[in-house]
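Left out: one protein chain. Kept in place: all the others.
When the chains are written out, they are named A, B and C in that same order, and each has its own residue count from 1.
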Amino acid sequence: MDFEKILAEISDEIQPFFGEGKVANYIPALANVDPRKFGMALVTLDNELFEIGDSREKFSIQSISKVYSLCMALQQEDQALWKRVGLEPSGNPFNSLVQLEYEKGIPRNPFINAGALVVIDVLLNHLKNPKAEILDFVRMLAGVDDIYYDYAVAKSERETGFTNAALINFMRSHKNIHHPIDQILDVYYHQCSIAMSCVELANSLLFQANNGLERGSKKRILAANQAKRLNAIMLTCGFYDEAGEFAFRVGVPGKSGVGGGIVGVIPNELAIAVWSPELNNHGNSVLGIKALELFTKKTGLSIF
Amino acid sequence: MDFEKILAEISDEIQPFFGEGKVANYIPALANVDPRKFGMALVTLDNELFEIGDSREKFSIQSISKVYSLCMALQQEDQALWKRVGLEPSGNPFNSLVQLEYEKGIPRNPFINAGALVVIDVLLNHLKNPKAEILDFVRMLAGVDDIYYDYAVAKSERETGFTNAALINFMRSHKNIHHPIDQILDVYYHQCSIAMSCVELANSLLFQANNGLERGSKKRILAANQAKRLNAIMLTCGFYDEAGEFAFRVGVPGKSGVGGGIVGVIPNELAIAVWSPELNNHGNSVLGIKALELFTKKTGLSIF
Amino acid sequence: MDFEKILAEISDEIQPFFGEGKVANYIPALANVDPRKFGMALVTLDNELFEIGDSREKFSIQSISKVYSLCMALQQEDQALWKRVGLEPSGNPFNSLVQLEYEKGIPRNPFINAGALVVIDVLLNHLKNPKAEILDFVRMLAGVDDIYYDYAVAKSERETGFTNAALINFMRSHKNIHHPIDQILDVYYHQCSIAMSCVELANSLLFQANNGLERGSKKRILAANQAKRLNAIMLTCGFYDEAGEFAFRVGVPGKSGVGGGIVGVIPNELAIAVWSPELNNHGNSVLGIKALELFTKKTGLSIF
Partner (left out) sequence: MDFEKILAEISDEIQPFFGEGKVANYIPALANVDPRKFGMALVTLDNELFEIGDSREKFSIQSISKVYSLCMALQQEDQALWKRVGLEPSGNPFNSLVQLEYEKGIPRNPFINAGALVVIDVLLNHLKNPKAEILDFVRMLAGVDDIYYDYAVAKSERETGFTNAALINFMRSHKNIHHPIDQILDVYYHQCSIAMSCVELANSLLFQANNGLERGSKKRILAANQAKRLNAIMLTCGFYDEAGEFAFRVGVPGKSGVGGGIVGVIPNELAIAVWSPELNNHGNSVLGIKALELFTKKTGLSIF
C-alpha cells in the first residue's frame, strides 16, 4: 500500500476540521500548545516508517501513558491484576465518581483515571524506583533515549488534580489502594507528563501489532495472548465514553490523551500515531479521530 | 485448520462446566429446556460447514434476533439510525432504566432492550408487514425456509415483559417512540421467539464475515463499511455488561441470547454459533463463552 | 388573629409574582386555565372560615388527591402499608425511575407518583367500587356533595401518561403491583382529576389539624397518632424535590398539585388551601408557596 500517498491525502483532507475542537486548558502547559499542530506516523511490521507533518515534535502523551503502565503491570501480575480493576467499558467520562461508588471502589477498567491509579498502586508492589523504571520501559519500547518527564506539567497537574485526589481517596476508603496516596499520585502525574513524538509513539507500540514481540530486539514484551487482550481493552475502553463511536468509525484498538495524541494498533500490520491538540467534548482529538477514520477507510485496514 | 478435530476437543473440554450456570426461568418455554444441550457449528467463507453436538436442534434465539432487525434498519436508514439510538457500550444490565433516564430516552446502544425497541420503531416506518418481512429476511440469510416464530414463547414473554413495557413507555414519554407501543412490543416479542439451530445461525451471519455479501447468492446484504460497523457494535455491545470480558477472553464480535445461544463472526474467515442453555449471572451462556474462548485459543483466530 | 386582614395583605403582596411561573401544559384542560387566578381559604378548629379571591372556584387538585388515598390506605392497613412503600423524602422529581430501580421497585414515599400508584394498588384490596368510594370519602371530608371527577382531564392524562405507565410496569416487574395495571391507572387518573375549590380543600383537611377527628361530625378519620404521622409525611415528602425548601420557608406540612393548588395543615390550629396555576420548575405553585410563606411569617404560625 502506498502509505506515503495516503498520509498526504489525509493531511489535506483534515484541514477543514481545524477549529472544531478546543485545546485542553486546565493547565497552562497544555493550553499554550499551538492548536494547528498536526502530525502522523506509522510503522509497519517490516519496520518501515511513514510520517507527515509535526510527526517528530514531542507533546504531552497524557493518558496514552496508561498503556505503558498497564503493560508493565500485566508483565508482573498477568490475570491477578483483574481482581483489582475491571475490564468493562465505562460508559462514563474518564473521571466519574458515580460508577466507582456503585462498584465499591473497583474501577471499571484500567484506562479510566481511577483504574490507572490502581494499576500504579499494583506496580508499586514490584518496582524499586517506579518513576525511573517506567521511563526506562518507555524509552526501550520507543528505541530512543531522549524521552523525559515534563516536571512543570507534572507539577501543574498535581496542583489542579482534585478529582483524581477524590478518586484515589475514595478507593482507599474501599481498601483498593495500598500504597501512600501521595506516592501514587506522584508517579501518575509524572507518567502522564511524558513528552513523545508521533514517531516515538508508533515505534513504542509496534510490539502490540506483533503479538507482544518487540520488533528490533526480538525481545518479548508480552505473551501473544496478553498482547491480544491488551488490544481488546484498548478497543473497548481506550476512548472513555466515546469508545463505541471510535470502534464504529475507526475500527482499531487505540488510546487517546488530552494532549491531543492518539495511538492505534492494527494487529499483524502496523502501529500508528496522530497528534492534533484540539479536543472534542469527550476529551479526544478531533483531527486525530478524523485522520484515523480516513486511514482505515483509504487502506481498508480494520480489525472488523 | 482441522476444525472438525478442534470442535471435538472443545466438546470434551467444556464438559466440566455443565452445572455452573442456570437455565433462564422467567418463562416456562425457556425453563423447560434440557440444561445439558450443547451444539456448535461454524461455516467458512469457502462455505464449508463444521458442526458438533446438538447443532441442528432449534432453540429460542432471543436477543440474537436483534442483529437481524438492526441489519434491516441499517439497510433502510444507515447513518440516520444513530440519531435515535447510541453506539456506546452500556456498562449496565440489558434492561436498566437508569441510563435511559439520564440520557433522556435515547438508548445507549441497539442491543440493550430499549435500543432494540427503538430499532423496531424505526423499522415500522419502512415495513408493511413487519413480522412477515423480518421472518423472510432471517430465512433468506439462513438459506432455509423452515424458520418460525414460536407463538407460545412470544405470548409468555409478552405477559411477563413488564420491564420492557416500562422501557418503551419511558422512551415514549421522551418522544423517542413514534408507533403504537403494543405494535412494537408485538414485533419485538415475536422476533425474540424465533427458533433456529446453530447451523442456521452460523449460515445466517456468514455475510458479516464476508464484508456484507451473502455467500451463495452473492447478494449484498450490507455495504462493506456497514458490515464492519455492525461487527464493531457486536464487539463493543454484544454482551451487555460483560462485553469487555468477552472481547478480552474471546476477542471476536458476537451476540448472545438468553436462550443460551451465541453467534460470533471472524471477519474474512468464518461465522460460528454455539448453544448451551445454562447462563451466567450476566445472562450469557456459560459453556457458549467457554467454547468460543477455547476456539479462539486453539485456532489463533481473533481480531486482535 | 385577624385572618381576614392577613389574607387581604397577602393577596396584595403576591401580585408582583404573577408571571414568574408557567401553567402546566401537558394536557389541554390544565393549559387552558387562566394564569391570573388566585384563591385562598383557611378554616380554624373553631370552624371559622376565612377566604379571599377565587376561593370558591373549582380546579384540578391533581397530586393533592394523594393525601386522600393515602389516608384511606392508612385506615385499612395502618403500619402494614409501609412494607410496600417507603417513608423517606426522595430528593428527585416526582416521576423519577432511577431511584425506583436502585430500590428494587419500592417507591421512596407515597407522594411520588410511583408511591401513589402502590397506595391505590393497596386500596384495591379493600374497596369494591374504588372510584365511587374515593369520591364519597372526599365529599364526606369536604362536607359537600358536588365534588366530581373531571372525565376529560382523566382521559387526557391517561393518554399522555407514559411515564406513569413506565413506573407501574417497572414496579410490576419487581412484584410490587398486584392488581391489573389498567385498573390502577384508571383509578389514579380519576383521583387526580377531582375538581375542588380552596374552601372545599381547607375543610376537607381540617381533621388533620384536629388529630384525626372530623370537625363537624366528631367522626374519627384517623387515629391521633396516624394523623400526626400523615402530617410528618406531608412535611418531609409533600413537595417532591422542593420539600426541604418548603419546610424551610413555610414550615408547615403541606401537599401541592400541578393544578396549582397547595394545602397546608397547622396542627391544633387550622387547615389552609391556596390556588394559583403558575408553577415553578419543581411543579409547585409559585404564588401558592409565596402566599403560605407570607402567611406563616405574618401569623407566626409554624410547627417549628
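Just so it is clear, a residue touches a chain if its C-beta (ideal position, glycine included) is under 8 Å from a C-beta of that chain, and two chains touch if they have at least 3 such contacts.
Owing to the predicted nature of the structure, the values given are computational and were not obtained by experimental measurement.
The chain not shown here is in contact, across the full complex, with A, C.
In the complete complex, the hidden chain is touched by one of A:Arg172, A:Arg229 or A:Lys290, namely A:Arg172.
Of the candidate positions C:Glu77, C:Glu133, C:Asp186 or C:Asp241, contact with the hidden chain is made by C:Asp241. As for the chain not pictured, it touches subunit C at residues 86-92, 99, 108-109, 225, 227-229, 231-233, 235-237, 241-245, 247-249, 251, 253, 267, 297, 302-304.
By the touch definition given at the top, subunit A reaches the unshown chain through residues 96-98, 100-102, 162-163, 165-167, 169-170, 172-173.
In the analysis below, only the chains that are shown with their structure count from here on.
A linear topology is adopted by the chain contact network, the touching chains following one after another without closure. Chain B has the Cα centre that lies closest to the mean of all protein Cα atoms in view.
Chain centres here are means of the Cα atoms, and by that rule the chain farthest away from subunit C is A.
For the pair subunit A and subunit B, the CA-based superposition corresponds to a rotation of 180 degrees in steps of 5. Residue numbering shows that subunit B and subunit C use the same positions for more than half of their mutual interface.
Averaging Cα coordinates per chain places subunit A and subunit C 55 Å apart.
Per-chain Cα centroids separate subunit A from subunit B by 32 Å. Counting partners per residue, subunit C has no residue that reaches two or more other chains.
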